[in-house]
Structures are given as C-alpha cells and as structure tokens.
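A single protein chain has been removed from this complex, and every other one stays in its place.
Showing subunit A:
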C-alpha cells in the first residue's frame, strides 16, 4: 500500500469527504492539519497550485479534493461494482458539489444584507430541493444506500456536505425520512462512528 499524507486545514471544509473515505475504507493515512493562522506561511509554496487540500501518494503531490476523494474511493472499494454504478455515484456527488457551492456562497458573502438573502435562499430553496432529490434517489434504490447495496462515495459526500445544514436547520430534514435514515446509518458504521466520536467540532 502506498504511504498517504493528506494536507488540509484543521476543519471540515473541502477536505472532510477525503478523510471520511480513508477512514471508511480503513486505510491508514497521515491526517496533516494546518492551522489557518499559520497559512500561507511556508505551507502555500509546498502545495501543487497554492491551495489546500492536496494528497501526497508516496511523496508525489496531487491537488483537487474531488479528484482525491474519487481516487481513494476507486482504489478501496467505495465506487460501486460497475461503470453504471460509478455513473450513479458521480451523479449524487455532482448534486452534493452543487449544494456545497450554494452553501459556500451563503457562508462567505461579505455584504450583510446579501448574506441574509443567500442564507434564506439556502434554507428555503436550495436545501429542500437538494434533500428532495436525495429522497427520490434513496427511495428508488431501496437499500438504504444511494447506490447499490453498500457504502459508496455517494453516501460519504452527502453525509459530509449536509453536516452544517443538519446542525443549523434540523427541522427541514423532517420531511425526508430516507435521508435521515441514511445519515444515521452512515454515522453508525463502526470506523466512521469511532472517528466521529473523537472528532473535534468545527464551525465549518
């Protein structure tokens, strides 16, 4: 097995899905967390393109969180059992990425009144719309997982991208029972449960 070193800030952000993939697959990796206050410092020059996260595979550096998560998933059995299942997984991951973009817009907006507007849009439109699509997919698939019969990158991506919204707007989830069931089931998987029990809470 190659040696893995994952480099990201000490928060969830764009890196947590990658960490969850390593953990769910039981693959050892160095979880290098960089203090936001110490960035850029000497760290930025070490990155492939001036950004985090990046993964070192036997010392060779690879950027892009989505690419990294897909790589780990393909390598360690989190990408389904066929090319068509991979297509379905990528579809869910695409939806999660769109939701992340909406969340990020609402979180990082500098203008106070625009921010309020975006936060309201997130809670009242983006989130229910995303959850409705997820509920549809889970209902149609019927196994409790998004694709096939076992944990895939789809479940991990959704679990992670909904972390902030689940904390901030739990009432919205009531209308999406299969999404709630899936979330509970993922959190209860042994390796993930162990990780979550020790994980320190971060704002994002």
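In the analysis below, contacts are C-beta pairs under 8 Å (C-beta built on N, C-alpha and C of every residue); 3 or more make two chains touch, one makes a residue touch a chain; residues count from 1.
The criterion applied here is as follows: contacts and distances are computed from a predicted model.
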- Can you pick, from "Peripherin-2", "Synaptic plasticity regulator PANTS", "Cytochrome c oxidase assembly factor 6 homolog" or "Glutathione transferase", the UniProt protein name of the chain not displayed? "Glutathione transferase"
- Message: One chain isn't shown here. Among A:11, A:63, A:189 or A:204, which residue touches it?
- Response: A:63
- The one residue from A:77, A:94 or A:170 touching the chain left out of view is A:94
- Item | Option touching the unshown chain, where A:83, A:113 or A:197 are the choices | A:83
- Tell me, which residues in subunit A touch the chain that this view leaves out? 49, 57, 62-68, 70-71, 74-75, 83-84, 86-91, 93-95, 97, 101, 133
